[in-house]
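Note that one protein chain is taken out, while the other chains of the complex remain in position.
Just so it is clear, A and B label the chains in written order, and each chain counts residues from 1 on its own.
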Amino acid sequence: MATEEAAGGLAFHPMDQFLVRPLFGGTEIHWYTPTNVTLWMGLTVLAIVFVLVIGSRGRAIVPSRMQSVAELTFGMVHKMLEDITGKDGLKYFPYVMTLFCFIVFANFLGLLPTAFATTSHIAVTAVLAVMVFLGVTILGFVKNGAHFLGLFWVSSAPLALRPVLAVIEIISYFVRPVSHSIRLAGNVMAGHAVIKVFAGFAALAAIAPVSILAITAMYGLEVLVALIQAYVFTILTCVYLKDALHPGH
Amino acid sequence: MATTTQEAAGHAADAANAMLPGTDAHGSAVGMPQLVFETFPNQIFWLLVTLVVIYFVLSRIALPRIGGVLADRAGKISNDIATAEELKLKAKEAEASYLRALADAKAEAGRIIAAARAEIQADLDAATARADAEIAAKTAESEVRINEIRAGALEAVNVVARDTAAEIVAAFGARADAGAIEAAVAARVKG
Partner (left out) sequence: MEGIAQLGQYLGAGLACIGMAGAAIGVGNVAGNYLAGALRNPSAAASQTATLFIGMAFAEALGIFSFLVALLLLFAV
């Protein structure tokens, strides 16, 4: 569909930006091939190092701007984790912080023109979500044993309803990684694709101003979405972690 | 995974030109690039590498450092507040001790004034008493001398009167004996 030339010379290729390409030519993509995924993930690492490591280099009591950004990020994730999981969840802070930093920096870098948005790929977000899902499930059984299954047995409901609720709870538990990953990838992909579609309209001089205005507005929305989706992903991770640590409702 | 790459290789071989997985002859995406499974091992591998690198950078360097800075700042702020509290207490203490010293000094001054007044009073009393005594002594002495003078004067009057009487009697040509004159004069002076 994306490849069909529309009437009037308009060409929409909204999905081309998500293609994984080898960096140094060739068409084979082995698991070790350096691709644009490699490049943009590497840039993500560099950006994180720049803000969180180099930015906090001064260790100043009165922080510089970059150090303030690093401290705000740290403080936000730390407070989120502590509010939701309590003190005993703070052990997993580096992991949660890793997720948040990766997603937020990958989202923002993906918004640069001609960039490749790594978080728009299901493969990437699914790995992130499955890691959270497996980690949380294993942690729940290790910490609470069989008591963890109490998560599915809603003891506050009437007895007759409990088996039905248990089925629903189990289904919703296993849907978690799906919605967790698709939410992030879907939001990023949809935003980028919509911008690309508007950009395709800009080829017509008559509607180009409208199209450019629309791109600008969408871009602003996407900047917001990039941050909010990273926040939502992290906060849901915290919620799942809380379920594993304190399975009682 | 090996089978997927073989499949990809097969697709590539089938096409006239070597193509990227998931693209058509023009290099555009066919369907969703997100669902081209040949690229999954690659993406997952690089994602895991990235996550491990980020995890180690954060947990080894960035997080301890930022956490340390935040803890330092919180410690410094509470320290400063405690110091300020302490200084405030000290200032209050200093004010209280100043007020106490002031009150002490006032009391001391009052005591000194009272003592000085009492001393002066005592001196004054002593001086007054001495002066009184002196005056009394002088008065007594004067009294004595006045009495003496008075007695002397009386004596002198008697003598003068006797002598005068004797002279007068002699001038009249009469002789009078001294005893009679004296008795007469004495009677007259007394009378």
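As a convention for this text, contacts are C-beta pairs under 8 Å (C-beta built on N, C-alpha and C of every residue); 3 or more make two chains touch, one makes a residue touch a chain.
All figures in this text were calculated on a predicted structure; none of them were measured in a lab.
A.B. asks: Which residue from A:182, A:197 or A:212 sits in contact with the chain not drawn here?
C.D. replies: Residue touching the chain left out of view: A:182.
A.B. asks: Which listed residue (A:43, A:80 or A:202) would be found touching the missing chain in the intact complex?
C.D. replies: Residue touching the chain left out of view: A:80.
A.B. asks: Kindly note down the residues of chain A that lie in touch with the hidden chain.
C.D. replies: So the residues of chain A touching the missing chain come out as 1, 80, 83-84, 175, 179, 182-183, 186-187, 190, 228, 231-232, 235-236, 239.
A.B. asks: Which residue numbers on chain B touch the omitted chain?
C.D. replies: Here the touching residues of chain B are 31-32, 35.
Please note the rule applied: only the chains that are shown with their structure count from here on.
A.B. asks: Averaged over CA atoms, how far is the centre of chain A from the centre of chain B? Could you give it in whole Å?
C.D. replies: Those two chain centres are 66 Å apart.
A.B. asks: Within their complex, state which residues of chain B touch chain A.
C.D. replies: Touching chain A: residues 1, 5, 8-9, 12, 18-24, 26-36, 38-51, 53-55, 57-59, 61-63, 65-70, 72-73, 76 of chain B.
A.B. asks: Mind listing the chain A positions that touch chain B in their complex?
C.D. replies: 2-3, 13, 15-16, 18-21, 27-33, 35, 37-38, 41-42, 44-45, 48-49, 52-53, 56, 59-61, 63, 67, 70-71, 74-75, 93-95, 97-98, 101-102, 118, 120-124, 127-128, 185, 189
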